[in-house]
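To start, I am sharing the structure in question, which I have written as structure tokens.
With one protein chain withheld, the remaining protein chains of the complex are depicted in position.
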Amino acid sequence: MGEKEKVVAININYDYCKRCGICIAFCNREVFTTDEFERPVVDNLDRCVNCKLCVLRCPDFAIRLEVSASA
Amino acid sequence: MGEKEKVVAININYDYCKRCGICIAFCNREVFTTDEFERPVVDNLDRCVNCKLCVLRCPDFAIRLEVSASA
Amino acid sequence: MKKKWQIVLAGEGGQGMIVAGVALAEAAAVFEGKNATQAQSYGIASRGGFSSAEVVINEGEIFFPKAEEPDFVLALTQDAYDRFYHWVSPECLIVYDSDKVTSKREKNDIGYPLTVTAVRLGSEKLINSLSLGLVLKHTQCVKRESLEKSLAKQIPAKALEANIKALGYWLE
Amino acid sequence: MKKKWQIVLAGEGGQGMIVAGVALAEAAAVFEGKNATQAQSYGIASRGGFSSAEVVINEGEIFFPKAEEPDFVLALTQDAYDRFYHWVSPECLIVYDSDKVTSKREKNDIGYPLTVTAVRLGSEKLINSLSLGLVLKHTQCVKRESLEKSLAKQIPAKALEANIKALGYWLE
Amino acid sequence: MPNDKVMFTMGNVACAQAALDVGAKFYAGYPITPSSEVAEVCSRLMPKYGGVYIQMEDEISSIAAMVGASLAGVKSFTATSGPGYSLMQENLGFAIYAEVPCVIINVMRSGPSTGLATRPGQADLMQVRWGTHGDHPIIALCPSSVQECYDLTIKAFNLSEKFRIPVILLSDEIVAHTRENVTLKSPEEIEIVNRKRPTCPPAEYLCYKPEEDGIPLMAAYGEEYMVHASSSCHDETGYSNNSPKTAEGLIHRLHQKIARGREEIVQVAAFGPQDAEIMVVAYGATARAAKQAVVKAQEKGMSVGLLQIITMWPFPDKEILALCDTAKALVVPEMNLGQAYQEIEKVCRGKLPVYLFSRVDGEAIKPGQVLTKIEEVAQCLKS
Amino acid sequence: MPNDKVMFTMGNVACAQAALDVGAKFYAGYPITPSSEVAEVCSRLMPKYGGVYIQMEDEISSIAAMVGASLAGVKSFTATSGPGYSLMQENLGFAIYAEVPCVIINVMRSGPSTGLATRPGQADLMQVRWGTHGDHPIIALCPSSVQECYDLTIKAFNLSEKFRIPVILLSDEIVAHTRENVTLKSPEEIEIVNRKRPTCPPAEYLCYKPEEDGIPLMAAYGEEYMVHASSSCHDETGYSNNSPKTAEGLIHRLHQKIARGREEIVQVAAFGPQDAEIMVVAYGATARAAKQAVVKAQEKGMSVGLLQIITMWPFPDKEILALCDTAKALVVPEMNLGQAYQEIEKVCRGKLPVYLFSRVDGEAIKPGQVLTKIEEVAQCLKS
Amino acid sequence: MSQKLIFSDYLAHKQLPLMWCAGCGNGVILRALTEALAELNIPPHKVVVTTGIGCFGKTDDYMSTHACHGTHGRALAFATGIKLANPELTVLALMGDGDATTIGGNHFINTARRNVDITAIVANNYNYGMTGGQYSATTPIRKVTTTSPYGTAEPGFDICELAKAAGANFVARSTSYHVVQMKKLVMEAITKKGFSLVEVSSPCPTYFGRYNGMPSAVNMLNWLKEVSVSPEKYQTLSEEEKEKVMVVGKLVDRNKPDYLTVYKELTAAVK
Partner (left out) sequence: MSQKLIFSDYLAHKQLPLMWCAGCGNGVILRALTEALAELNIPPHKVVVTTGIGCFGKTDDYMSTHACHGTHGRALAFATGIKLANPELTVLALMGDGDATTIGGNHFINTARRNVDITAIVANNYNYGMTGGQYSATTPIRKVTTTSPYGTAEPGFDICELAKAAGANFVARSTSYHVVQMKKLVMEAITKKGFSLVEVSSPCPTYFGRYNGMPSAVNMLNWLKEVSVSPEKYQTLSEEEKEKVMVVGKLVDRNKPDYLTVYKELTAAVK
């Protein structure tokens, strides 16, 4: 599963997000960048390889990947 | 020290002795035997090699060796 | 016969006074349908120090389960003897182990060579059955058969015969 | 000038309201020789949840060290606002962070864009000094110099300049 | 299984047997004189009754395991004495706050501290009432005979299940180690109360929502009724909630549910005339000495009766107050410096004099001593 | 070192500073809200004062280490709150029984159990009196201001050294975390009491032989005066002794030494007229609210005064009884269900009515609430 | 339950957002745990979490399973009673390092020895987060905390070594960085009969991090990434190198029978 699917959107729940910066720092594909309040914003959705690490590493359940099967 | 001295007497304090039988069972030289109340009595003083193990193993501080320097 | 008995079996931890007390009380309560209670005093379990069983046997209700005014005290050690002789009533019989205890009263003190007799009968552990025999001998608070039955409950099968023998030692 | 001030700085854990409260009270007690007390309410330390500092400044003795009848409330979150607006006296001024709080009173409520201003000044952490500036602006309960001195005691040297600037932001 | 019959045994054994008979299936404890026989009996019999015995690493974990097992739906208990009971104080507060039914058999010995570990005492009454921090209610029952050990252990379980509160069976070394006949109850005779269970659809269940009697229905871990037990202030869902209203409501409810059940919980026993001139008030082993003393005093023609306190907490204040109508004085013998005495004296203050007979040397109070005190008081009353 | 000067700080810091100023050189503790600042200050300052700070693995070991250090001759203390204090009960009994001077700062929060961990409460009064098993005396002092935190901590150490008993500084979350000015004492000003030491030849020293005041002279481990501290019943040598006489003598002596020192130990403070019609009796943070209320009531022309309880245990019964001569009613505001109230009511029963104002929602009692209660009571008195 | 469960079935959604600080490792563990439970498809009502007091001890408030939020340090003792009373339940003890090895150390070693079928998850953040960052039994020597301003004078426990010496059946260590591994280890631990431990090295940026040169979660995760080595790699290191790293992975995996199995066997004949 996982990598087989394509990520069509990365949703960040800003009510949950505490701006810890983890997703930004540790996405190997540099998908995220920040806004003026240091919140993560998706910058390079295309680079995302659906590794889900940002989802699992987010301490606040704030990231959700929207995928569409690409198989 | 120790083995150099000669044991001239083995005193058993019967007020302390609880008749556990340890001294009797574990003296390699079989120095002790028992009386009718199962108390240890010195039977073979001559065989004693002053190893002091009975003294150290007696749980009740009941055995005292009397030694005279033989050097 | 007396209606109420207050009996104390006193010695030191390890001498089996509590087992003896239980046997005595059970003889009355279970095998004779009387009221009986057994209470105990003890120091640090199983290692020397004063230990005693108190048995109360009564036809009627027993309010206080300890021997407040003993009729009979068995004392196996000097310490045990010393704790009782000065306050029990002059009528209270004190039976003591003459191998270990020095009597201090003029009347109603009786010594038996309990330790030596026990050893001679095969083991110092028999001292509790010997003691029970003396209770029977001097009080008749329960029947011998009852006591034999209750001893059978308390004492391991292989040691029973010797104990029954010890019980009878001073009764025959 | 008012003799007694009861001031509440309310927000959530981590916003530095307690540090601000201490600075304010120390400005009065240490640097102006007045009587002052500072008390606090907080949830589980350091992680969100309601947190507030209460400062009482008085010329005379302060019996009760909490703000029973606040003259001034600073509310940085809606929760903080909601805990006060309905029971403080109509004269009590409520200053709130207009970036986060919806006002519910007709009178004596004043909003300032605290969060956005703090971020613009370089860090959200400056919110506590901005808040103190608003206290000064609306109450004059202590002198600005005193507050600058006491801030210097509370705040690490490297952050001090930015904080002093934030303190003055709405005063100039 | 040994039921419906007479057993000649000691108080501790009767407690254990009662627990098994009333359906306890979990015992967690740490041995301590003079309570250890309870553990020993359970280790032997629990498997026979399909339950589990476990010896924990200390009393803190013993009470914790007991509470855990009870939350998992199993009637649970433990036994201990002063030092162990002191260690249980923190988790006892949790059990009270989270309303976990369970029974603690506390066999009093002579304290404080290690004290006289094998001697009797009655000096833990006030600790049982107030030992853990925070305002809290408690139920404690004091047996004075082996039969009462049996009967009151059953009552302890029933009250704990009904009111969802730990109940202390407050025994003492004398009662615990006295052997006498006890009549056991057969399964048909025995009254068994079980915690009230929810019947609504699981999704609607709120695990700390009280019924009209102030007591929440209780489901067990593993059911679809979700249970959230918490030592923190919690609302009806069981989840943490710090609001002042919730906090106040909870504390008040915990007290009120017991206050409401008072008549059912509070038990005293009359012995002899209850309108006598001198009334002895006693409990536990001391009540036995008092009975004997009362009988003797009556034989001497004195007007003396005994009120035995069975429920120590909540305190039987009404029952004691009632004595003030007819009695001229009360006598309170106890193996402490006057712990029940002070409660009794408070009730009777200004109404009649209360006399304490206190003994704290690790020896039992004797009937003769109580009698002497009665006679002294009678003398006082005359002059 | 920061002495002889005014400090603007919170109650907890004042306690720690007082302990250092009075000569404490050992702190062992386990952090808990709302007491942790005491530990934090000690960890920072102990080395400056030549002492040792250690954080133990729990509160059981914290009190044990404190007791050990005190027996080794060093003034020692700890700080905790309800849950931790509950865990200390067993070893507290040992400290009392072995007569080990030490100070426990107990900062009350809102219980029971974890409860509202950051909110104030005053519901541990009775636990402080009765928490450990067995009959035992205790001393407890309640500060109501940062200054009193400082002064009473000093007093706590002095009483503990003099009477050889653990003293509880019974603070509360409000007092502990309120910052205000406190005047520290200089080394010259400060009154320091140290345990009385033996002067006889070492061979003659009996470590638990009381002086005339009932208090044994105290040597330290490591001296030629041999010290045998025991949790078991012990005679004058300190070695175990189970005789009833020894047991009784020891329990009585422990109580009598405190009873004898009562006048020195018991402290109350008067605020406003003491012969007013309505007297408020309060302690800790609540006394602050009461003061404000009394002032306001006076402004309204009412006859109201305040008696502040400083020494909670032994209870100031005489001082409260004295109020009954002139007052018409007492008002007791407290953050619990009436723990001091019931003691006060007991003293006053039959003499005058006592009214409780109780708050148990984790919020501070406000001056206005006390005032309202006073007004209600005034109304009652009129009608 | 025939429907496949997902992580969010184990969350108490009403309680979100989480109250933990920004970047706190606790949420990461909660995520891995709920993912693990979902993958094992254990219905929430068959799960009981027992928690202590502490930041991580708040976890029960975010979960939809049964919960026993008891007293500080006693989670394993409550868990023992629960498991023995109803062996069908999946019982998880969620503890901070203070809970597990400071105040609760005795329950930790004795539950491991007894081999009760419980899964312990320890969020080791090397300090007491909840009470403001004091040192705990796992704070490394010389590290600064609120109560060791000059550095901690005591070495910290190796929790895994302790569990191993005490007798645990399964012992593993992971970190908030190694999220995929963490989830797998948690699944294995839950599946394993007997006592299992997963220690998770978890950032407390607010205190431990801030006092020791790692003020942000990102700093702390970088640190965890750097010091972690696998058990295989660890074997190849010199003693000196070993001192500087942290082994991450499965450390003990044995199959001693659990308490209840032995108890049942020994008492089988008793009736």
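Note that the chains are named A, B, C, D, E, F and G in the order they appear, and that numbering of residues resets to 1 at the start of each chain.
In this text, contacts are C-beta pairs under 8 Å (C-beta built on N, C-alpha and C of every residue); 3 or more make two chains touch, one makes a residue touch a chain.
Quantities reported herein were computed from a predicted structural model and do not represent experimental measurements.
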Task: Contact set of the excluded chain (shown chains only) - done: B, C, E, F, G
TODO: Consider the whole complex, including the chain that is not shown, and state which of G:L37, G:A137 or G:V179 touches that chain.
DONE: G:A137
Task: Sole contact to the chain not displayed, among G:T34, G:T51, G:N86 or G:T102 - done: G:T102
TODO: Identify the residue among F:P201, F:G222, F:G301 or F:G350 that touches the chain left out of the display.
DONE: F:G222
Task: Hidden partner chain, residues of chain G it touches - done: 101-106, 109-110, 113-115, 137, 141-142, 148, 150-151, 153-158, 161-162, 164-167, 256, 259, 262-263, 266-267, 269-270
TODO: Considering the whole complex rather than only what is displayed, give the residues of chain B touching the chain that is not shown.
DONE: 15-16, 18-22, 25-26, 53, 55-61
Task: Residue numbers in chain C that touch the chain omitted from display - done: 14, 44-49
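Note that in this section only the chains that are shown with their structure count from here on.
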TODO: Could you tell me which chains make contact with chain B and chain D both?
DONE: none
Task: Chains touching both chain C and chain E - done: none
Task: Inter-copy rotation, chain E to chain F, in degrees (Cα atoms; steps of 5) - done: 180
TODO: Let me have the rounded angstrom distance from the C-alpha centre of chain C over to the C-alpha centre of chain G, please.
DONE: 59
TODO: Please report how many Å separate the Cα centroid of chain A from that of chain G, as a whole number.
DONE: 26
TODO: Mark out which residues of chain E touch at least two other chains, giving numbers and ranges.
DONE: 60, 90, 94, 117, 119, 230-232, 242
TODO: Mind pulling the residue numbers of chain G that touch at least two other chains?
DONE: 20-21, 24, 53, 58, 69, 71, 130-132
